[in-house]
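Now for chain A:
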Amino acid sequence: MRVFQDIVVGSGPGGAITSHFLKKAGRDVLLIEAGSRLFQQDTVAFSKDEMLRKYWNGGVTVTLGTPRIPFILGKCFGGGSEINAGIYHRASPQVLEEWARRFQLRDIDAASLNEHYEYFEKELTVSSMPDSLIPKASKVLAEGARKLNWKCFEVPRWFDYDKAENQKQTMSETFLSRNIELDLEMVFEKTVRKLKQENGIWRVLTFEGDSYHAENIFVCAGAVQTPSILMRSGIGRNVGKSLQLHPTIKATALFDDEINTEGMGVPVHQVREFSPAISLGCSISSLPYLSLALSEFKNYPTFARENWKRMSTYYAMIRPESCARIINIPFTRDPVIRYDLSDRDIANLLFGLKKLCQLLFAAGARKVFPSLLDEKFILDSEDQIESKLTRVDRKLIQLMSIHLFGSCPMGENPALCATDSYGRINDREGLYVNDASLLCTSLGLNPQGTLMCFARRNVLHFLETRGG
Partner candidate 1 sequence: MARIAVVTGANGWLGKTLTGFLAEGHPHHPGLAASPYDEIRCLVMQNEDTAFLQGISGKVRIFPGDITSRASLSDIFATDREFDLYHTAGIVHPRNLRQFYEVNHAGAVNVLSKACDKNIRKAVFVSSNSPLGCNPFPDHLFDEDSPYHPYMNYGKSKMKMELSVREVAARNQVSLTLIRCPWFYGPNQPARQTVFFSMIKDGKMPVVGDGSNMRSMSYLDNLCQGIMLASQKTEPAPDVYWIADENPYSMNDIVATVESLLEQDFGYAVQHRRLRLPWLAGEVATLCDWSIQKLGFYHQKMHVLSEMNKTIACSIDKASRELGYRPQIELREGMKRSIQWCLDNNLEI
Partner candidate 2 sequence: MHIYHIFSAFTYALGRQYSDKKNFNADADFVYRQYRNLPWYFRVVFACLALFLDLALMKGLVPFHRLQLRDRLHKVERLKRLNLGVTNDFLTFFNGLTAFSVYSGPSRETTG
């Protein structure tokens, strides 16, 4: 029986970084990934093919509750980093302060975290888009904000604009490629079912029927699967009860001028006037996505095809107070996610939507299609916003979410936390979580930057204290 020193479950940002530093320290490591061994060039970004091959459940699962919220997670070599927009943020001091206070998270002084942030900013070439490349759809947002005198920024991304192709610095492009050079052992298309500890050795069982052994396990399977695996293994304290996501509402706008182009990708501006409660930004707006956005408006079936160059989709994302619960279902890898948004969250979403529409009209929109399931909500001018969007049945609100985290919060508060301040599962020797599940609360911002920062912090701490 082969016993590895460490097994890392999942190759998303959490798992990629964890396995990299373990391997670099000379340890005997195995990486287990449920998705396929695919690289950036193997699929076209935001295509149907990518959906089928790189998304967990093809991206079609939803949370249960009213409204039901579709959410997207990656399932491939590199996890979410392969399919995301690459938008980078550091956590705000207020949020970190809250984590320290409520969750009693230790050792998160700005200086030590900055070292990690700076590491990734350099390693992943976090940078601003050259001005000449910034899409018009993005500038429209900035223009609207300028007219209203709202705070708006161009957000940097982990993109290497000097490269001819594969500019996005995904995990498969960076840390995982380095892992390949370091001869890290990896298995693909194996979905971990549960973990068992026998005589001080961990046994990892998969749905495919394999088992692997190691002294330490790092569960980095993302905010839904990590708690799900732990719960299947009977490790349950404060696990899976506090999943957070960023409910996002969208609006698609039609302008006079052409603002959209083939292969535009995701525009890079964000409006932070209402942060951290609400942020506004741009979404992927290729023709298939625009058509999807308009598909419930029966009288506009070909509208997107005819006007797509003058259209783009924008979002309002809130930092909710509600939490979701993960409920495991026997004999299946996919848990049910129960998520009931509070009335305040709904009100916040509608407030965000109104602000977004106001901004779009200020920027010159001729028509705005909010993601509400009725044609009566389509807006032709700014003065319709109040009358049409004030009373909306929550059943008609179409939301989505791409940021999930917080399902195994870290810290020293025994009432709230699933792990200690460095991701070690309490009372279990050799069992760690090191992915988005650890983030204590919503950042109100795109989370991967902060998740990477903590992933490196935690794994280096492990190497210092135990792995030396």
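As a working rule, a residue touches a chain if its C-beta (ideal position, glycine included) is under 8 Å from a C-beta of that chain, and two chains touch if they have at least 3 such contacts; residues count from 1.
The candidates came about this way: all candidates are chains of the complex that A comes from, given by their letters.
As the structure is a prediction and not an experimental result, all values here were calculated from the model.
One candidate from 1 or 2 touches chain A in this complex, that being 2.
Chain A contributes residues 36, 38, 42, 47-49, 51-53, 57-58, 60-61, 68, 287-292, 294-296, 298, 301-302, 304-305, 329, 332, 334, 336, 373 to its touches with candidate 2 in the complex.
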